[in-house]
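I am attaching a structure below and will ask some questions about it afterwards.
After this line comes chain A, so read on.
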Amino acid sequence: MLQAPSRDYSSVLGLALEKAKNALSSKGIVFSVEEGKGFYDIIVEREYLVAGATALKEAGFDHVVSLTVTDYPKEKKFRLVYHLTSYLDYEIAGAIIGLGVEVPRSDRPSVPSLTQVWRSAEFQEREVYEFFGIEFEGHPDLRPLLLTPPVAELRPLRKDFVVREENIYEGVPKSG
Partner candidate 1 sequence: MSVLDTVASLIFYPPIWQLLILGFGGALVVAMVAVWFERKAAARVQRRIGPYWASPRLGGLMHLMADMLRYAFQQVVIPRTVDFWPFIAAPIFGMALSILPFAVTPLTSNPNFWPLPPALMEYSLLVALAITTLPPIFIIVSGWAANNPFTIIGGVREAFIILSYELIAILSLFAPAVAVGSLNIVDIVQAQGLVKWFIVLNPLAFLAAILAVAMSTSAFPFEIPESEPEVVAGPFTEYSGILYALNMGGAYMRRFVFGLLISLMFLGGWYPIVPGEGFILGYALPSLVVVVKAVVVVLAISFLRAIYGRYRLDQALDMAWRLVLPLTLAGILLALVEAYLGIF
Partner candidate 2 sequence: MQEGKAYVGNLDVTAKRARDILLGKVPLDKVVDWATSFSLWPVHLTTSCCSTEFAATFSPRVDGEQFGALPWVGPRQTNLIIIEGTVTKKMACAVRLTWEQMPAPKFAIAMGACALDGGLFYNSYNIVKPWQVIPIDIYLPGCPPRPETLARAIVTLQRKIRSKKVASTWVREGWRGDIEPVIPKEDLCGWAAKSI
């Protein structure tokens, strides 16, 4: 099982996508696929998130690599993607498949927590909570992870939190 020769990553990724698609369609979940460079994102509706996660976990995606959230203030949404891959299923090991959901940008956005499905998402969900203010329903221990409370209240990774950049003439003491 461990004798891995150098494999073609794109074919493994294709296989993983097929497997994920099959797992989701067998549960009757509606989804759309978006292609990225080196990965695929499967976007589902909010109510299918937990069911889809359970299906993918059964299909062999055993841990969360990255919980990627992007803020789109113009479209008034957060795009929240759990990027998954597998350690134990050798066939799809290393292929990154994203399970995503789009969250409307309201006062208190919230999504169901997937910590019960993937334990590895626990700290990343805490991180997203403090940086974006997205609440995860059913998370066992939702506190800020990295930031102090006053800073976390600013929700620093949202696009409306602006960090100023200096230009090339700024801040020079007046001298000859």
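Regarding selection, all candidates are chains of the complex that A comes from, given by their letters.
Assume a residue touches a chain if its C-beta (ideal position, glycine included) is under 8 Å from a C-beta of that chain, and two chains touch if they have at least 3 such contacts; residues count from 1.
Everything numeric in this text was worked out from a predicted model, so none of it was measured.
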item	value
Chain touching chain A (counting every copy) in this complex, out of 1 or 2	2
Contacting residues of chain A [partner candidate 2, same complex]	143-144, 147-154, 156, 161, 163-166
